[in-house]
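Heads up, one of the protein chains got dropped from this complex, but the rest are sitting where they should.
All chains are identified by letter, namely A, B and C, in their written order; residue positions are counted from 1 within each chain.
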């Protein structure tokens, strides 16, 4: 389980999310309160959009709480759209290539969650990628692979549908191999224009996701950045959030999973 | 607050302390149970004596739990006398020079504790060092400086007296500057022949120290390496432990501090 | 182009190869003389056999010349069979997983050379691996993949034949994709009992390989470790070297390549 935070709105210094709040992301790297593991010390990363079409990317393997570069960059860099992540590794060594966010062209992506049985799914899922995206695979995490698969399934054309198709393919691939994978997936991603977040789990235990206004913009986080509990809205499991300019919209996501769960629900009902 | 473990006896693989027990040092780097902070993720180090007069030294800045080099070395290296440490920084950046153990000639040293007001004491204490030891100062921690001061005060001639003199000098220096420093000091050190440990605090809140037999030797630790509670003897505050060959001895340490505390004790008695 | 050195014989300290000679491997990391690039600053690694069936492995991403851990370990560790490598990256980022030697079970492997067109060959070659070896692929270098392919083709049963089959498969795969790959391959590998080295190139420009006695053993290197030129024997292109105990044998390797080259040779002869 990892912790992340993302922002879209009028440009602000990254430190507003990364380091200066009571439960800033750096603070969460040491003492997360809503995560399965309170320590998220296996590296960190930030991706931010500035004047270039593609985002800037800064990732490193030290715990976020002890990296002086991160503090200085967060204090200097202002952006109207950025993603920030602190990692608690569930698989994949501690190295920069395995740190979130992942970036490909103008897209950035970060993730909190896991795919059970990933070690069996890795190969058949990598086999789905086209050659160009296969070459772009440099790490060993499930998260990087989910991102590349989303790109494969059309992130550029229809982002939400691409994520949906990608998740379905993972579930189908597990079915084909004879087991039911549990996917827990709370992710944020952006093309530099819009910020998206999805909260989904095949077992209805999706990692938390909250939203709050921040200055003239919106903030999406794994857990609140401060104790002003009134400000933070819990995004329900099975949702997609879209932020563009000052507009924020929350829509249902993952209808197919409810269908999948029907037999189980009936069983429970009896 | 850090966590450490040391061993003296028949040669064993370092992994017996570092990685293979229920509460091994690597486990403690993530989930220490008797420390003020449960995470000790600011680097680690091992110093071990082999065929050379001086110890081997391996230190790095990643959390111990994620360093594959540490796991491989602990599995390969056998030693009859070694020190191992995982760090939770209280001061001094996360860099190799600030990781314990510290080594000078044939001496190694590691420490758990702190010196209150150290930022004021640093300069006058560094001024006490002879030129040779001043040159050897490469980090910024209180622990490295306490080690160099102990060398200055005769660690080579009379180790226990040198540690005592060093601690007294720190207290005296604070007195001279007009404040009372609180020293908490649970340290292990060795010249390659004997293993020493001191548990001392000027406020009687010294970090814990335990001893247990391990194979054909003895083990000294910040907190027990397993749940066999019967095996672990708590070493009392105000003690020095000496291990040589199969012999272990525990003696009182820090009598001067009791004197310093007399007024307070009388007050309590009334 | 990288630099490497390997030893088999009576146990010696690793520093005899790594740090204490005029042109030690650490020296070569800064000033290689027979390599295309004089700087080999993209990480380093050592694999050594001790009491365990599998080798110890220590790799890191700093230049070898500035890593104090490497110096201390080379001074402390004694082994009768070890491999050491300094890297000049031709592809694959600077990270531990991309540093040589690579280790799998009791096997270790390191390599100097390259495979032209590797970016096109990577995917079809990875597809050849069985599931178990596919899972073991954690880096992005050609070298790690060649090692895993050699394991796939029977390194455990017949090491020299496995390397031969592996190299042939790489060439065949390129043929199938419609281009002729140039393979330059000077590698050392071991199962802990024997030390092997192969010098091979599909274009007869194989990276150099030398052998010399060292103490009561033999040393194989990319370039001589000292100026005693009489001691160093250049191993011809198209050779395999086998060292076991005090015995060293050199045999022809890569006969198939000569066949492949026949048209070219004829052309030359005219």
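The criterion applied here is as follows: contacts are C-beta pairs under 8 Å (C-beta built on N, C-alpha and C of every residue); 3 or more make two chains touch, one makes a residue touch a chain.
Just so it is clear, the model here is predicted, and its values are computed rather than measured.
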{"item": "Shown chains touched by the chain that is not drawn here", "value": "A, B, C"}
{"item": "Options B:106, B:122 or B:204, residue touching the unrepresented chain", "value": "B:122"}
{"item": "Candidate in contact with the missing chain, chosen from A:72, A:172 or A:226", "value": "A:72"}
{"item": "Chain not shown: contacting residue from C:62, C:138, C:160 or C:182", "value": "C:62"}
{"item": "Residue, one of A:57, A:160 or A:250, that touches the chain absent here", "value": "A:57"}
{"item": "Residues from subunit B at the interface with the omitted partner, ascending", "value": "93, 95-97, 119, 122-123, 127, 131, 134-135, 138, 140"}
{"item": "For subunit C, the residues touching the chain missing from this view", "value": "30, 38-39, 41-42, 61-63, 66, 68, 89, 93-94"}
{"item": "Subunit A residues that touch the omitted chain in the full complex", "value": "48, 50-52, 56-60, 68-69, 72-73, 75-78, 96"}
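Here is the rule we use: only the chains that are shown with their structure count from here on.
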{"item": "Superposing rotation of subunit A relative to subunit C, computed on C-alpha atoms, to nearest 5°", "value": "180"}
{"item": "Per-residue multi-chain contacts in subunit C, two or more chains", "value": "96"}
